[in-house]
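With one protein chain held back, the other chains of the complex are shown just where they sit.
Up next is subunit A:
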């Protein structure tokens, strides 16, 4: 029996450090925030119990509904731009040529910059009087260079900045995964007379299916956390055109000092984020996936 005991999985004690860490920094804040959402608190003094008042105020808040729609639009747009581009660039950079490796490394640079630096640089570039948009604007139909102050363009500008910032990360995922695809598949296809486009469509994309789903989950759920870029770039403006729900939460908490109400929005965001990732995992069959690699 000793041999069985030795191969048994370690007891709960082994998981204790990780569980403790997760409990302290993952679960405890969620529980505290859930409690705070039932109070009225401006950060000073003691929170005052108000029951479900904050939750009743949610549907009446004129910024919550539009905020949800803007969040949704941002989520869809970031996914629709980042996934295809990252897939193509990643597959291209996975090739053995030296120039591709160099280009890939250069392309990786935005990932090294802090979000704040990226947002401030783009804000300066998009300045309507002194930035690039003032120089280029007139040639592309933007006479006054008004990008961040335009109700619809502002959101596209944010999608573009996020694309610029996060494309390298997803490209890296695809590059790594594409290098794992056995060369024999391509060789066989080439003998059968498949061109580069067909090889990409029939071999690369299906082989990268798991990576596409993993990367998509990261993009979809991650779009719930983009608030700092927007805070620095437009502050949610012009007006409320780019005020996504996470930003609304921040403004309510740390600008209006309505900590209780901000906590209610935070709990709502936790629910949406969890629901979204469960949905993707379920729809994609992510949980049932096994390796399809040759010989595995």
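Methods note: a residue touches a chain if its C-beta (ideal position, glycine included) is under 8 Å from a C-beta of that chain, and two chains touch if they have at least 3 such contacts; residues count from 1.
One rule holds for everything that comes next: contacts and distances are computed from a predicted model.
Its UniProt record calls the unshown chain "Carbohydrate ABC transporter substrate-binding protein (CUT1 family)", which is the correct pick from "histidine kinase", "Carbohydrate ABC transporter substrate-binding protein (CUT1 family)", "4Fe-4S ferredoxin-type domain-containing protein" or "Signal recognition particle protein". The chain not shown here is touched by just one of A:69, A:102 or A:256, and that residue is A:256. Interface note: of A:147, A:167, A:181 or A:212, the residue touching the hidden chain in the full complex is A:147.
Against the chain not displayed here, subunit A makes contact via residues 25-26, 28-30, 32-33, 36, 42-45, 62-63, 115, 120, 123-124, 126-130, 144-151, 166, 169, 217-219, 221-222, 224-225, 227, 234-240, 246, 249-259, 262-263, 266, 269-270, 273-274, 277.
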